[in-house]
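Only one protein chain is missing; all other protein chains are in place.
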Amino acid sequence: MKKWSVMVAAALLAAACSPQNPPATTVAADTGGSSKGDFGPPQGEPVEAVLTSPPHVPPPTNRHAPAKVIVNLEVKEVEREIAEGVKYTFWTFGGTVPGSFIRVRQGDTVEFHLKNHPDNKMPHNIDLHGVTGPGGGAASSFTPPGHQSQFTFKALNQGIYVYHCATAPVGMHVANGMYGLILVEPPEGLSPVDHEYYVMQGDFYTVGKYREKGAQPFDMQKAIDERPTYVLFNGAESSLTGPNALQAKTGERIRLFVGNGGPNLVSSFHVIGEIFDKVQPEGGTHPQENVQTTLIPAGGAAIVEFHTEVPGNYILVDHSIFRAFNKGALAMLAVTGDPRTEIYSGKQVDETYLGDKVASLAPVAAAAEAKSTGTLTKEQQVKAGEVLFKGTCSVCHQESGQGIPSVFPPLAKSDLLKKTPRRAIEIALNGLTGPVTVNGVTYTSVMPPMSQLNDDEVANILTYVLNSWGNDGGVITKEDVQKVRASTKRPEGAAH
Amino acid sequence: MKSTALVLLMGAAVAATAPPAQRAGIPAATFATILPPAPGVATVHVDAFELDRTPVTNAAFAAFVRSTPAWRRDRVARVFADERYLAHWRDASTPAPGAERAPVTQVSWFAAQAYCEAQGARLPTWHEWELVAAAGPDTADARSDPDWLQTILSWYARPASDTLPDVGGAPNYYGVRDVHGLVWEWVLDAQSMMVSGDNREQGDPDALRFCGSGAVTMEQKENYAMLMRIATLSSMRASYTSKSMGFRCAVPRPVPR
Partner (left out) sequence: MMSRLFAIAALAWLAVPAAARDSDPPGSLYRFEAKLTSQDGAAHGLDVYRGHPVLVTMFYGSCQASCPLIIDTLRATERAVAPKVRARLRVLMISFDPARDTPAALGEIARTRHIDTARWTLAHAEPADVRTLAALLDVQYRQLPNGDFNHSTSIVLLSPAGETLASTHALGHADEALLKRLAQ
């Protein structure tokens, strides 16, 4: 470690001394991991760990030296509701899903007592991901009902870690709710915040369907096939909604310890309406900033922090969104306080919106209406023609009617239109292939027949063209178009 | 009890008799076991034997305790039974009222084996028990039937109850009752489980920890019903008792002339 920091310091010095060179890339110093996590033997009197039930988190340890911490955790098999009217037998650490939250400091020596209540049917043990040692403690804590086991470990790595039962079959014990979180604080502690909360996602597998009432047993086949019936925060559908919602005020800093017990699914954790100012992805040491949705692996955890500005209900979800709305992966943070409309106004305007197409086709509809009543004016034709021209002809001839030099002939001040305006009808209906000279320039291109246009439309378009961009004016009527249509042949492929 | 012992002592000399009414005859069999008799050996042979049709009841165990006071809960040595031995009984020689025909629980391996020996029997071995437990209502081997498995797993999901129902559930293929869904049961070779408490250690045994050829690795990991029985048995020491652990007795069948 010493050598490393000397090298980094040297690099920084070198960078400082030669300002014209770009500074050497500085690599963030690491915490040294477990080999740097042993701060020596415990000092002072042994401390009994404060364990809390979710969603609460024990207070910071406020310790500055390694201590001996006694943890007493009891396994209890409990039957309670997983959803309204749906009963499930959970196997729990401390009577809750997730199990009690354990908080220690890096370097602490933890004396762990695991008790298996005599009313339980199954043996249980515990694997804490924060333990360095075989099985994470599982081999040393295998406990039948009515007994307790003890083992001791030193918390060498700081971080937020999952713990879970590892008794055969592990998947079933985890699926029944046997998981929780242990926080190993960094030596300097975590920065102060206004609220810390404990949320843990899990997937559950029942023989019956989602919300099918009654006592539901665990379905092993669904678990193997990874087809959960419920995906829940804190072990029940209503655990963090309505009156059980997490609470905060505006202007507060919130920290969530978010775990994922699995057994199978990965979580895409997101709080609707909030952005995570800081995320420690996978619970690691170096935060990322400004994150919308963070991935939490099964058997993993993350720490997210954000600051509340605007009052309202913020919904915590797994953003694999069918899990939120069809399997129960929903929780709520209720934030109270004064509105701050400069940050979020709420709905300001609500008016009808017709969309582009509808608004612009109004003149066309008006012209058609007028035609049918025999009141069609040149102005109406021009207006309708303009809309249609823009939608069809301007692609090649351009909105300005200029065309594209050497490619598409202009319609503006076109001598062809001036001389033979009626020829336009024929060209529009039948297209034009081969050379054509307009304003002294010969164009050899292909204009496809505009066979999708009806007589009214052709009439209105051409009337618009004749009255635009310095052309001479004039009117083409529907009857004019009909005559040309009847007396000329449609080329191959034209509609009619 | 004494007469049964006498009959069995004479068993070697007379032709095989039919099992007494409370026991079922189980024919010899070779079958795929979840606990290999030796590493890498998937099947085991079990000789013919007789097995109690139901777990031993509170009433039967009370009769034993009355005739052998050394096994009263206020006299038994702590080395043979823990503090909770028969704790649920009304007194040292009387079961809780109404529980006479329920299976006796909160008995240690030592106590169970002593009871069986007093009947001229012994606890069944794991493989004898497994052979009978593999049966469904109509077949000798129902282990690949998902419904059979789900019924068993559903029992594991229910918490232990304070009052157990009476013995005498539906018989399985062998005419043996209550093999699943009532209580865990002691086996003779509970000392031979030799599997690690940590499920994830399977397949990577410490060669010196279990001298010989390493720890036994459980086969058929999808057979969760049996897996959990082994996990439970291997978590118990011989003096431990549990609300959910009872037992029944077995007798190796006398060999006919």
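Here the chain labels run A and B in written order, and each chain numbers its own residues starting at 1.
Criterion: contacts are C-beta pairs under 8 Å (C-beta built on N, C-alpha and C of every residue); 3 or more make two chains touch, one makes a residue touch a chain.
Everything numeric in this text was worked out from a predicted model, so none of it was measured.
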| item | value |
| --- | --- |
| Neighbouring shown chains of the undisplayed chain, as defined at the top | B |
| Listed residues B:55, B:103, B:120 or B:246, member touching the removed chain | B:120 |
| Option touching the unshown chain, where B:110, B:148 or B:184 are the choices | B:110 |
| Contact set of chain B toward the excluded chain (per top definition) | 5, 8-9, 11-12, 37-38, 41, 68, 70, 77-80, 109-110, 113-114, 117-118, 120-122, 188-194, 207-216, 237-239, 251-252, 254 |
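Definition applied: only the chains that are shown with their structure count from here on.
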| item | value |
| --- | --- |
| Residues of chain A touching chain B in the complex | 77-79, 89, 118-123, 125, 127, 134-135, 138-139, 141-147, 166-170, 172, 176, 207, 217-221 |
| Complex contact set, residues of chain B against chain A | 82, 84, 146, 149-150, 153-154, 156-160, 162, 184, 196-201, 218, 221, 224, 227-228, 230-232, 234-236, 240-244 |
